[in-house]
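All protein chains but one are shown at their positions in the complex.
Each chain gets a letter, A and B, in the order it is written, and its residues are counted from 1.
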Amino acid sequence: MVEKYRHQYGSGLEAQSYLGQNYFSVDRSLIPNFLKLLRDEEQFDYCVDITAVHYPKREKQFEVIWILYSFARNERVRVKTQIVDGESVASAVPLWATANWLEREVYDMFGIKFDGHPDLKRILLPDGWKGFPLRKDYGILQQDQEWVQINLGIESGQ
Amino acid sequence: MTAETKNATNALSNLDLETPEKPYLDSNELIINMGPQHPATHGVLRVILKLDGEKVLGTECVIGYLHRGVEKIAENRTYTMFNPYVDRMDYVAAVSNGLGYCQAVEKLLNVEAPPRANYIRVILTELNRIASHQLWLGTHALDIGAMTPLFYTFRDREEILKIFEKYCGARLTTHAFRIGGCQYETYAGFEREVKEFVAFVKPKIDEYEELLTTNRIWLERTKNVGVISAEDAIALGVTGPVLRASGVKWDIRKALPYANYSEFDFEIPIGENGDTYDRYLVRMAEMRQSLRIIEQAVERIPEGPIMAKVPKVIKPAAGEIYHSIEAPKGELGYFIVSDGSTQPYRLRVRPPSFVNLQALDIMVRGLLVADVVAVIGTLDIVLGEVDR
Partner (left out) sequence: MLNSLMSYLGSSVTPGEAGNQLWALIYVLIIFTGVSVAVIAMNWLERKALAHFQVRLGPMRVGPHGLLQPIADAVKLLLKEDIIPSEADKFVFWIAPLIGLLASFTVYTVVPFGPSQAVSDMNIGILFMLGVSSLGVLGIVMAGWASNSHYPLIGALRSSAQMVSYEVAMGLAVVSAILMTSLNQTGTGTLSMIGIVQAQQEQHVWFLFKFFPLGAIAFVIFAIAMVAETNRAPFDLAEAESELTAGFHTEYSGLRWSLFMLAEYAAMIAVSSIAVALWLGGWMRPFSHWLSGGAWDFVFSLFPGLTFLGLAAIAIRGTIRMPKHSLFRIQTIGLGAFAAVLSGIGLLLLGIAVGARAGDHVALARSADALNNVYWFVMKIAVFMYMFIWYRATWPRYRFDQLMSVGWKVMLPISLGVLIVTAIVGVIVG
């Protein structure tokens, strides 16, 4: 399977394996087509999860990860792509309806935008929240301090 | 600043509604706010219903009231320190959460729990599955208006909690397992008590069924209510009993066996129509299958160590792993990224309740208000897990 697609996509695709779990590293531009291909031709009909990881030291800071499962093949696979801060990824909602809330959560936590998402807004955090908590540079105390400063008028925020 | 803005904009925009300027009686559509303080939303779920009379035209779930940032906490705790936190997600199935987490870290460390530990884990996890299903049954029946099953199921769930308490000292958030196995050896009489429980609860499950399965009103309230087809269920990523009730015979315990589930003989009950009644039957059958697994496990439980050789300081090599188990509510997955330090670089929980809840909207459209509570009940969500 890997050879077939490598042939098709060239250097944009890389297949790896760690502890017996397979994953593809895919170039950002190939994502929509590749996911569609996996769903339609390789029968990965169940999108288990969509998530992201933040690597602030890398040039491409974010890694977005799709975890897919195929009922027919009884096989799980991960698809990864790396993007820089501010870049967006194609939404998977047209492929898997479940991507809706999962992408909203990624947006909520990392601030990664998904193109073509029907209703991209915060899901777990309130709309007025500042910052994206799961980024590594997000200070846990900052939100609390701001609230205390505004509402209680305590300068130190503690 | 935060909560108010959320109420005002977040909630209503998706349904494309305008705040009615006229008094309610003059407007054609009624927008009512179910929750977050509502007896039937199982916690702090808020559902905004757009109604035409009693008919539901659309829903929007507002979640996050119980958000504690579990994933962020994980990044600031060591692997061992984070272990008790997972119990607080799906607090009615804490043992399952712990099993998933411990196994994910074990996989990352490349160690295997010893056989005896696996047996103990399976027994406790299956007991927990029964407890979770009992709690679901009681509250679900209460939502539909049958008061009595709640007390019957809680009476019997108590026996499971007693076993947990005797085993690890805690009843609900058990923290029963450790990375690499179990910390505690079983107490004297554990096997006997588990066997007694199995014998005790079997007729009780029949008793619940007697009250409900052929009850005319129960049938009318649950048949063809909240139907979800297998295609929709798969597209929405719905797992667990909800998926199986739609006719998809898929259970991670069979498909991708973990612990030592492959050693046991049990069946995957499935439904046909994907309605509320089928989900009820599937869960009832699952309780019986869990009892079967427990019976076999207690019979065959081997002697031996209960802890694998795990370093004192857990420092997995850099890499990432996804491991999932069949929690009572569906696929509970842990995606852990390690950078070689003692703390997870990133820990993502794939919560079954969160994903299942997304199906609420298509399940209740066109039904009545009374069905909304029935469907919320049948999805078996725990808000601690939805919001994390």
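Here is the rule we go by: a contact is a pair of C-beta atoms (placed from the backbone, for glycine too) under 8 Å apart; a residue touches a chain by one contact, two chains touch by 3 or more.
Owing to the predicted nature of the structure, the values given are computational and were not obtained by experimental measurement.
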Worksheet item: Among the chains present, which touch the one that was left out?
Response: B
Worksheet item: Per the definition of touch given earlier, which of B:Asp251, B:Asp371 or B:Asp387 contacts the omitted chain?
Response: B:Asp371
Fill in: Sole residue of B:Asn76, B:Thr148 or B:Gln183 that reaches the chain not shown, by the stated touch rule
B:Thr148
Worksheet, complete the sentence: Of B:Leu57, B:Val198 or B:Leu211, the residue touching the omitted chain is B:Leu211
Fill in: Residues in chain B touching the chain absent from view
24-25, 30, 32-33, 38-40, 54, 141-148, 150-152, 155, 211-212, 215, 217-218, 220-221, 368-373
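Throughout what follows, only the chains that are shown with their structure count from here on.
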Worksheet item: Any idea which chain B residues touch chain A in the complex?
Response: 1-3, 5-6, 9-10, 13-14, 63-64, 67, 69, 71-72, 75-76, 107-108, 110, 232, 234-238, 248, 250, 255-256, 319-322, 324, 331, 333, 335, 337, 345-346, 348, 350, 354-355, 358, 387-388
Worksheet entry | Residues of chain A touching chain B in the complex | 18-19, 21, 45-49, 51, 53-54, 65, 67, 71, 74, 76, 78, 96-98, 100-102, 105, 109, 119, 121-129, 133-134, 136, 138, 140, 147, 150
